[in-house]
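Structure record follows, encoded as structure tokens.
Complex shown without one protein chain; remaining protein chains in place.
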Amino acid sequence: MFRYLIRRILWAILLFIIITFVTFVIFFMGPNDPARAQCGGDQARPACLKLVTEHYGLNKPLYVQYWRFFDRLVVHQNLGYSYANGSSVNQTIAKAAPVTASLVFGGAVIWMMIALSLGVYSALRPRSLLDRTAMVFVLIGISAHPVWIGLIFEYVFGVKLGWTPIANYANFFGAPAGSGLPGGPWQWFYHMILPWFTFALLFAALYVRMVRANVMETLNEDFVRTARAKGAPERRILVSHVLRNALLPVVTMLGMDIGVALGGAVFTETVYQLPGLGQNLVVGIQANDFATVQGVVVFATVAILLFNLIVDVLYAWIDPRIRLA
Amino acid sequence: MAQRDEKIVVSAGAGGLGAAIASESGTELGSMEEIKARGYWELVWRRFRRDKVAIGSGVFIILLIFFAFGAAPIVKDMVGHGPNDLFLYAPAVNLAGLPANPMTHVHNPNTGHSDLLVLGAANRLGQDELLRLMYGARISLEVAILSTLGVMFIGVILGSAAGYFRGWTDTIISRVTEITMAFPVLIFVISLAATVGPQLDNITLGVFPQGVITLVLIFSLFGWFYPARIMRAQVLSIREKEYVEAARMVGASDSRIIRSHVLPHLVAPMIVYSTLIVASYVLFEAGLSFLGVGIKFNASWGNLLSSAVDYYTTRPLLMLWPGLALMLTTLAFNLLGDGLRDAFDPRASHM
Amino acid sequence: MEASTTGTNNSVVDPNDLLVIDDVKKHFPITRGIIFQKQIGSVKAVDGVSFSVKKGETLGIVGESGCGKSTLARCIIKLLETTGGQINFDGRDITKLSRSTMRPIRREMTMIFQDPYASLNPRKRVGAIVGEPLEVHNLGSASEIKTRVQELLEVVGLNPEHYNRFPHEFSGGQRQRIGVARALAVNPKLIVCDEPVSALDVSVQAQILNLLKDLQDDFGLTYIFIAHDLNVVRHISDRVLVMYLGKVVEIATRDVLYKEPKHPYTGALLSAVPIANPELGRKREPIVLEGDVPSPVNPPSACNFHPRCPRFVEGHCDVEEPPLYSFGNGHVAACHYALERWPMDASEIRRASASRAPEPEPEQPLPA
Partner (left out) sequence: MALLEVKDLRTSFHTEDGIVGAVDGVSFSVEKGQTLGIVGESGSGKSVTCLTIMGLNAKRNTTSSGEAIWKGKNLLTTKPRELREIRGNDISMIFQDPMTSLNPVHTIGKQLIEAVQLHRDVSNRVARARSLELLKAVGIPYAERRIDDYPHQFSGGMRQRVMIAMALINDPDLLIADEPTTALDVTTQAQILTLMKRLQEEFGSAIIIITHDLGVVAETADDVLVMYGARVVEHASVEELFNRPQHPYTWGLIGSLPRLDIDVERLIQIPGQPPSLLRPPRGCRFHPRCSYVMEVCKTTVPELLPTQREPDHLQACHLDEETKDREAAKLLESMMAEAG
């Protein structure tokens, strides 16, 4: 187990270096000259360009620049300053991250709740009405575009029925004083409910399908027959023998999907105008503010790597075959 | 030791001694003799044909292709304007700046005729919703199918090379696959489309609308690992099969083994996964265009959705059309994929 | 007991020997690493095996799962590269032959596989499966190959008209006949049979065993017959080789081995086989070996059977590896304290059972 963890941690560090490097190269090769962006775009004065170029070492070779970037990132934990308005990217992300975190984790809770209940029940009663309903849900979930689902939710529940707000975020700990924005836990929940469901739908559908298949497969295992031969009631068999084995691959998938999920948050945030990382990314792209974009990408990478590490530990903890290896 | 006590023994066919006995005693064993040897593809087709849903999906996809590539130019000629033509003035856009409703007649300044917007205008620019839907289908299919081809091409070659040759080839390819998988794909694709996209947008190869090649390249770059993993696993399991050993025992060369014992078994998973991947790229393209980093000027279901956002309280139909088109297309590819999977491997779980 | 030992180096090649195996080793590396794998040990699947096979005879190789018998078969037929040692086939050293120089020799040695389901490509018709060796070696035109395939199907007891059927249309026993036909196609001298009947039902197993015997008589074939079932090996073999943990434990002619085994492991194997005769079977007291076969990753020192051996002598068996002692007439056994009587009686058992059970170690999962 110890060796396994060390291996995963070293692997994560290596991935961090590779991904930041690729990120750096992508933005380095991008069409936008950061110096020009800093000096006010097309009307930039040559003196300003020269100053900025030298200040940031933009004329140095690629690897030197990467090293400066990496050094700044790791030693000073500094993601740089926005090309658009010079504000600290660190601060932008500090503001946006809780929004995205609320969306992703709340959504994940909903998607796992739907996936587990629907997946397990339809596995226990294949071809029943519930199973068929679940199948339709799965097909719609994987075929309808999340953006479209979001718009329909907004239209039906927000505009037509008026049950929920259709946009904006409410801070869980209360809005900043004098902002006039809504805040507090209830408002937070009230504002997030539609985004959560929108975000959760696609993954819920995929996971219903997977949980169902895994549970059905595990129900056919020999050790389940052993448990029945012992005289264990079906409920106990399900809880104690089937679920843990069936959910092992789900945990692995969760680790692999978190990156995709974070990407999916971009769409949800755009539709519901939530000021999260995704919206900052999109706004940054539209404003050619590549410092912010790069910051968001690097931050998301680190978050995903950390999350993957947690999933690895979790996996090792529930599977004794890895824990004791 | 390897005695397997299968609960159901279905022995088909009767040759050799069994047949000899059967013809001697004239029993039921003999009746199995009549089962004709059928080819693999014939069996697959017979199973597929029974699946009405999959057949329906296939028909829908064929119609869609016709709709996008055959019907779109015809409709364009009939209505007298193109999908990108602007009708900036009333009644294509009303006084409140809202797009026109369906069945609106507008004056075409280029031809002087009065043109009909069947599904109304798509946006504040007054572009024709119907034509943009049709040309959007074209973009969707082009991006999705070309990306799938790209992804499968890289994935199958790398995956099967890793699986077949193992050793260093496998180590390197597998590590690169794992690294690619660790990238936050969506976020990277969005930033890539934004940074290098504008430079690539001009590549059209003379036939494709602007931006299509960009998306295909970006999708292929970040999407190949999925088929590569599947193909690697497939090839690894095939090459462990005793019949591959038997071929090597006989003295067959690598190329003969790959050609006659490995590749034929890859066709089924390749077809099934291609179909499912097409579905996901249809959604992906729409997503990027929705965010404004995919297809920018030409019609795409994604940018139709994004322009609908501005008016969905007053013109909800604008949001309905592209969304529905997207859903039906994705659904059709998904159902076709499921049907194909069942036809290829009837034991695979149903859902 | 004769003290002379047979050397591992068979410098004199007997012209009657079709196959001479000398000190063959196959070690599979165990690797571990974060990005790049480095070797941290090896599975000694086959560890210094020597024997020879005469023309026209059947050599049975018997041993429990994991003893390396199937790996050995694959080394002989060059499906696996050996780690060390030499394989001489029909007077030629084939150990270092490349794939292309090996190709002509593949006409002379073929193999029958264990699993009648996995060993036939489900996409190929029977004609293509049986005809593949002929095609690979360019032995005739398409129509000649078809005639030959039909002939072969008839020889193995299948209907020649079924050459265009698919494997799934046949039962297990019939599929194994197809496998036999494929092995026969190129008129080989040697056929290595890797557990050819262990996946079959009892009544079908007899059909295949009889078929193999008939073919040997008709075509003068030489067999290496690998199995875990001592009954089957006894039935078909002229000589029998017993393997334990990658090493040869005993070689003798069939009758000698089953009537006068010298190695305690052979004795334990023989006494563990259930006999389909209630009077006989219940009378005897089987030697029940303790514990399990150790892991080939970290085999016991010297004689690797010593932790389970009923005749273990401390300070000798675990220190000095026994050579293959000769007992005359080619009967060799790797034991310092070979059995003097068979069936064994209590006086032969030197140590009290369970006096020194080995410390249980969590088993290392073996790499596949």
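For reference, chains read A, B and C in written order, and residue numbers begin at 1 within each chain.
Here, a residue touches a chain if its C-beta (ideal position, glycine included) is under 8 Å from a C-beta of that chain, and two chains touch if they have at least 3 such contacts.
These numbers were taken from a predicted model, which means no experiment stands behind them.
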item	value
Chain not shown: contacting residue from C:Ser52, C:Gln174, C:Thr222 or C:Asn304	C:Gln174
Residue in contact with the excluded chain [from C:Ile30, C:Leu79, C:Leu209 or C:Val297]	C:Leu209
Contact with the hidden chain (one of C:Thr31, C:Gln216, C:Ser271 or C:Ser326)	C:Ser271
Those residues of chain A which, in the complete complex, touch the missing chain	126, 221-223, 225-233, 236, 240-241, 244-245, 248, 318-321, 324
For chain C, residues in touch with the removed chain	64-65, 171-174, 201-207, 209-210, 213, 228-232, 234-236, 258, 268-282, 286, 288-290, 292-293, 357, 360, 362-363, 365
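Basically, only the chains that are shown with their structure count from here on.
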item	value
B-C against A-B, pair bridged by the larger set of C-beta contacts	A-B
Cα-centroid distance, chain A relative to chain C, in whole angstrom	55
Geometric centre distance via CA averages, chain C-chain B, whole Å	50
Whole-Å gap separating chain A and chain B, where each centre is the average of the chain's CA atoms	25
Numbers and ranges of chain C residues touching at least 2 other chains	35
Residue numbers of chain B (touch at least two other chains)	none
Chain B residues touching chain C - in the complex, by the definition given at the top	1-4, 11-13, 15-20, 35, 37-38, 40, 171, 175, 241-243, 245-253, 256, 260-261, 264-265
Footprint of chain B on chain A - complex, ascending	15, 18-19, 22-23, 26-27, 29-32, 135, 138-140, 142-148, 151-152, 154-155, 159, 209, 212-213, 216-217, 256, 259-260, 262-264, 266-267, 270-271, 281-282, 285-286, 290, 293-294, 296-297, 300-301, 304-305, 308
Contact footprint of chain B on chain C as seen in their complex	35-37, 65, 74, 77, 79, 99, 102-103, 106-107, 110-111, 113-115, 118-121, 123-125, 132-133, 136-137, 153, 156-159, 162, 164-166, 168-171, 174, 177, 179, 182, 186, 195, 198-199, 201, 207, 228-229
